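A protein chain is absent from this complex, but the other protein chains hold their places.
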Amino acid sequence: MYLNQFLIFAAILFCIGVYGVLVRKNGVLVLMSIELILNSVNINLVAFGTFNDDISGQVFALFVIAVAAAEVGVGLAIVLLIYRNRRSIDVAQANLMKG
Amino acid sequence: MLAAEVAETAVPWLFANAWLIPALPAASFVLILFFGKRMPFKGAEIGIFAVGLAFILALATAGTWINEINNAEAAGEKTEEHGDESHSDEEGLVVTDVDGTALGSVSLTAAAVEEGGEYAARGKPVVTDVRWFESGLSVFRIGTLVDGQSVMLLFVVTLVSFLVHIFSTDYVSGDRRYTHYFAFLSLFTASMLFMVLSSSTLQLIVGWELVGVCSFALIGHWWEEKPNSDAALKAFLTNRVGDIGLLVGMSILYFAAGQTFDIVEINSKAVSGEISGTALTWASVCLMAAVMSKSGQFILHTWLPDAMAGPTPVSALIHAATMVVAGVYMIGRLYPVFWEGFAISGSTLNLMAFIGGLTTVGGGALAFVQRDIKKVLAYSTVSQLGYMVMALGVGAYTAAMFHLFTHAFFKACLFLGAGSVSHACHHSFDMKADMGGLRKHMPITFATFIIGSAALAGLPPLAGFWSKDEILIGAGVWPGTGGNGTYYIPFIFGMITAAMTAAYMTRTVWLTFFGEYRGHAHPHESGPRITGPLIVLATLATVVGFLNMPTAFVSRLGLPESFAHPFEDWVEPAGIASFPLIDHAKPSLSLALVATGLAVAAGYAVLTYYRRLYAKDPKAAEYTDGIRSRNSLAAAGYRVLENKYYLDHLYSGVIAGGTKGPVARAANWVNKNILDGIVNLAGLVSVHVGRFIYHNVDQAVVDTTVNASGRTASESGQFLRRIQTGQVRQYATLMFGAAAVLVAAFIIAV
Partner (left out) sequence: MTDFLNDWGISLMVFLPLVGAAIMMVIPGRDEEAHKLIALVTSVATAIVGFLLLQNFDYDDSRTLQFVVDANWIEVISARYFVALDGISLPLVALTLLVTPLVIIYSWNHIPDPGNPKIFLILMLVLHTGMLGTFVAQDLVLFFVFFEVVLLPMYFMIGVWGGEQRLYASIKFFLYTLFGSALMLVSFLALFWVTGSSTFSIPGLAEEVAARDIALSTQVWIFGGMFMGFGIKVPMFPFHTWLPDAHTQAPTQGSVILAAVLLKLGTYGFVRIALPILPEAAVEWAPWIGLLAVIGIIYGALGCLAQTDMKRLIAFSSVAHMGYVMLGIATLTDFGINAAIFGMVAHGLITGMLFFIAGSVKERYHTLEISRLGGLLVQAPRMGWILGFTTMASLGLPGLAGFWGEFPAILAAYEPAPGLSDTLFRVYMVVAAIGTVLAAAYLLWLLQRTAFGTPSEEFEDDPHIHDTVFTEWVAWTPLLILIVVLGFIPGLVFDVTNGPVTVVADALTAAGNAASGTAIGG
């Protein structure tokens, strides 16, 4: 079975991404980790699409890539603004939402 | 057939277009309101013009009506002669739509005519109405109802209003709100005429309350001073209390008569017994409350004297001649309802007769102790309104309407006279301090006031004599009078009042016009715009009584028969389906003599009292050492002789003084402290209850519950907010952790 290998690969990639998001303090690295997560999802989508002989998996993947691009754009803009305001991109310091 | 033709012939233009009469002053109100201040006479001329035109129309309508009645009578006699059996068509109620197309005559067979030809059917109400609105399955109509009663009041209202308008141009000239004053006079006239012409009880309610609000506005005309606005408020609120009865009573009638507000229909159904007796009784009791407030009956009369805070012409128009008789008018309008509801026929006492009787005596007694000339007249109005209500209570419908008619003229004359007097005396109304001896200074006012007083006291041959006499015989107590029952208590009340009225009016006239002038102004006769209306009204007060002379009297004088009680023929709709079968009491010469004798004696007693006082001190207004301070019985025998057996003292001191002193004072005290006290207490209690509920229930219980729930939410929020560190990573951790748990659970479950 080919599918399992893809899924396991995606799961590993996903876990790395989650680790990155949770642990890294650098905003840019967090964004990159999110990219990893999204790409792991993409792999899953394509894998299932091929497995089921259905084109929609790939279509979805394309969508995800497009959205990810936008998301990175917005995310980097935020990081940039945080940097301008605080002279640091340490996400641990960004706690304005504290209740 | 002749009868059918009579019913089918076109309704006279004036009847079909009676709406013009209230519409004229209504238009005048709007015009004065918007353009009054720019007019050369500040809007007064618009009002006078409109009301004058309305008066001419009313006069023409009355003429047409009288003409119709006379024709109908002639026709009725003819039918009887020919023994024509087709009366029923004649009772047809002529219903026309506004565009004049006859909707056909609705045949309402009157039991009366079937029973005997004696009652020539006359005075069929002419209803002209249009669709007003629809609710549910009922269609409500608005329109005019022209019959004897409404035509009579149209005439009275427009005439008195017209005279009051003219009087006011002088009396309130230079007033701070001259234009507003005339605007509201117009509005009042319009509303009153609207009420008078109403063809449905719903319309009656509308008119009823509109006149109330005009009264409110005019009593409070000088609202800068608190007593005036207090009086206005009191009048309005007391009337509102009565209005509870009006609203409830009319609701009962609406449903009892099969969902209709139509006055003719309600009346017909009440006569024919289609409405249950219980419903009629309840409705009558409720409506009686409305009458008590509007027409100043005990125990809701207290607002009327206070209402004198308004300008005097207003008091003459609204609180003497027209608005306050609205209650009497309403009873007359729905007379079958009360007739059946109180079982007036063949009874000895009922609520209406009793309240009327009580009011007439109570009001009269109170008139003795007033210093303020307007208050005397106000209590006298209360007393006379009691007379009318009492008359209706004993079944003397025509007598009541006739008294309403005559009273309007002489009471308006008296009020305007009082206005003229105060105009001359620095706008004071205090008889004891600022008046006296005015007969030399203002002869015209004096003469008209005397005529008005004599008419009020019921001295023959003035107007009041005839109407008062009819009420007394209507009680059916005096031997040989007949009537609709034997109403002893109302009769006794009526006799007492006859004496009292003469007594207190004598007192008023003496204090105002005789003796020496006690004030500090330079009294002078008023101008022609004031004396003119006075003369007109005094003339009317002299002559209108002859409109309803009894048949026996007319024949004794050798006058033609048509002089006998034409007023009754015009006003009382005898023998038609929407009016009960009323017996008419026969006049009695002996009763007339006794009643007049009583009045003269009482008046003479008071006169003697004041003559003696005058002999002692020309400037005195009352004994400072009166009968209350002379209890010594020493040298009694000598003095008995010297004082002609003390009869003079008895008349002047004990009877007049006693009534004037303790009794009236007690009544006044009860009036002021108990009745007013209750009203005030009720107001105070409701304010306090309101405050208590607001602070302890509304703010404490209801609101606290709400706030507590809010606080719970807020406190739990306070607790939960600690979780919110603001660290995105922590949120993410929680999210992924939760997702992991869910996945684990999912795997285990599957």
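Residue numbering begins at 1 within each chain, and the chains themselves are lettered A and B in the order written.
As a working rule, a residue touches a chain if its C-beta (ideal position, glycine included) is under 8 Å from a C-beta of that chain, and two chains touch if they have at least 3 such contacts.
Because the structure is predicted, anything quoted here is derived from the model rather than measured.
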Quiz item: Out of all the chains shown, which come into contact with the hidden one?
Solution: B
Practice problem: Just name the one of B:Ile66, B:Leu210 or B:Ala433 that touches the chain not displayed here. | Solution: B:Leu210
Practice problem: Can you work out which residue in B:Ile492, B:Ile693 or B:Ala732 touches the chain that's missing from view? | Solution: B:Ile693
Quiz item: Considering the whole complex, which of B:Val241, B:Ala521 or B:Ala732 touches the chain not shown?
Solution: B:Val241
Exercise. By the contact definition given up top, give the residues of subunit B that touch the hidden chain.
Key: 131-138, 191, 205-210, 213, 220, 223-224, 226, 229-230, 233, 236-237, 240-241, 243-244, 247-248, 250-252, 254-255, 683, 686-687, 689-691, 693-695, 698, 702-703, 706, 710, 713
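In this text, only the chains that are shown with their structure count from here on.
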Exercise. Please compute the C-alpha centroid of subunit A, do the same for subunit B, then give the distance between them in whole Å.
Key: 90
Exercise. Write out the stretch or stretches of subunit B touching subunit A in their complex.
Key: 720-729, 732-733, 736
Quiz item: Once bound in the complex, which stretches of subunit A touch subunit B?
Solution: 18, 21-23, 30, 91-92, 94-99
